[in-house]
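The complex appears here minus one protein chain, its other protein chains still in place.
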Amino acid sequence: MSTLLSTLITGLSLGAIYSLMAIALILVWRSTRVVNFAQAGQAVLSTYIGLEIHRMTGSYWLAIVLSIIFGGVLGGLIDLALVRPLLRRAGSGPEAAVAPVIATLGLLAVLQGVVGMFWGGELIKFPSAFSTAGLSIGGSKIPFSAFDLFTVGASLAVMLAFSFIFQRTGLGLSMRAAAFSPEVAQLAGVRTGRVRTIGWSFAGAAGGLAGVLITPTTFLAPNSLDLLLVFGFTAAVVGGLESMIGGALGGLALGFGLALVLQYAGSSYTFMTAFVVLLAVLLLRPQGLIGKRGGRRV
Amino acid sequence: MLRIDSLTTDHGQVRAVDHVSFDVEVGSCTAVIGANGAGKSSLLRTLSGLVKSSSGSAHWGDVDLLKLPTSEVVRHGVAHVPEGRSVIAELSVEENLNLGALWRGKDPDVTVTKSEVLDLFPRLGERLKQGADSLSGGERQMLAIGRALMARPKLLLLDEPSLGLAPIVIEQIFHTIDTMRKATGLTVVLVEQNAVSALAIANHAIVLALGKIVASGEAKAIASDESLRHAYLGY
Partner (left out) sequence: MVDVSNLSTTFFSRIPRPLRALLGIAIAAFAWVLMGDRISEFRVTQGSMVAAYALAIISIVMLTGYSGQVSLGHGSFLAVGAYACALFLVNLHWPLWLSFFASVLAAAGVGAIVGIAAARLSGPYLAGTTLAFAVGVPSISGLVSILGGEQGISWDAAEQYAPPSRYGDPYVFLNKWVYWICGAALAIGIALAINITKSRYGRIWRAVRADESAAALAGINVARSKILAFAVSAGFAGFAGAILSVTLSSVAPSTFGLSLSFLILTGAVIGGVRSIYGAIIGALALVILPTLSDMIASNASESIHTNLPGVITGVLLVLTVLFNPGGTAAAFNHLAHGLRFKGRRSSH
């Protein structure tokens, strides 16, 4: 098996996780026009909850499902408790411009701090039901484990479920309508506040899954998902920040790209690559790689 | 009956609607006319809860409209087509229509409503799968009205449906509104700059200037009042 091919395979599972994070950010962005920096904290907390469930029950499946559910509930609660009053108080001036950024950052600090209080700062490996060692096909080992397969499958399932909800159900239609034109949506009877809460829960659930999927191969610590947040944001921007499919493709592209960098340049360059990609896309093609021309103002 | 009493709306320092009172009988059409900035849109936006009133009241039957959040207004039979071909460009024509009936849930009548709407606006039927951004101005206006009709409203608030459209298209849309009202007993409040066309299909009319009612009465009487025409209607 060629190095290039095996590198790309590694990129696939990384990319799937970035896509999940990107989708989480896009969901919130579309419903609230806020980039939710607290997403990293929400995901970390959900993952620790999963860890705790696993410790108590020993069941990986229960842990992963409850992580996702917890992530969803947490996201919804954050919308109700923080975002709703924030939007209601939207003032003007420089404070209003930074208010959502500050609020989500503050929330990030609180979430990570709380996680640190309960679980301490040491690095933990999240369990996985599958082996994280490479599979062997026809006697040769490939850098793609059973767990990677599960990662890709689970991410794909979530994305398909989301895309079904968005394209085929009334809830999805109201979510899209509320995202693109809240006023028209309300006039048509869409309860935009409720729809936004649902958007935040979906995002929280996707983030929770991303956390559960990435921590068996890296590690879990209160701020271990900061980098995932940055990569997810980059993927979302690459995809244009408005479209779910764009976010998914952006995540995959970033996964492949970073896997190549990792293979041929070393781990100290991955971050810089992502940063350069982020800047390049924002400055040269602000509508995202697949977005329509003239779409957005960055 | 729509009963508006001493309704007042402010945008910060600007008083857009100033102690406006009028009634609209069920099944009738009232035209609200006036120059740019007279407060016509603000009046409708207050009724549908998009802006908050400062004082006064507005009741549709026994429903206090001013107490309802915007998303609930349509559930009480009031549909508002805001100014400027308000379709959602990112959705398809069909999705825009479906959106209007979403709150009705699984009501089997929705399909009936949809075919009625498509009968009214056959051009929409030919373009169901197209993106709404590909429609012409007139088609967009039809879609906006069609979406409102999907709610099966009892009271339709129309804000300048003629805006920027060719005379022939205007004629067509006004004709549709008129037929629909007569056929279904719909109550219509029609905000217009285009006074001639609006007065032609309305039963009653009120003239707004700087937020105040300066004249009201039978549509025919308003239409034939020379002094009003010169002072406020500009034709």
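By letter and in written order, the chains are A and B; residue numbering begins at 1 in each of them.
We adopt the following convention: a contact is a pair of C-beta atoms (placed from the backbone, for glycine too) under 8 Å apart; a residue touches a chain by one contact, two chains touch by 3 or more.
It should be emphasised that the depicted structure is a prediction, and the values quoted were computed from it without experimental measurement.
The hidden chain, counted over the whole complex, makes contact with A.
Of A:Phe164, A:Phe219 or A:Phe275, it is A:Phe275 that touches the chain left out of the display. For chain A, the residues in touch with the chain missing from this view are 29, 33-35, 37, 82, 85-86, 89, 91, 93-99, 101-103, 105-114, 116-121, 222-223, 226-227, 230, 233-234, 237, 268, 271-272, 274-275, 278-279, 282-283, 286, 297-298.
To be clear about the criterion, only the chains that are shown with their structure count from here on.
With centres taken as mean Cα positions, chain B sits 42 Å from chain A. On the side of chain B, the complex with chain A involves touching residues 48, 50, 69-75, 79-80, 82, 86-91, 95, 98-100, 102-103, 105, 147-148, 151.
Those residues of chain A that touch chain B in the shared complex are 170, 173-174, 176-177, 180-181, 183-192.
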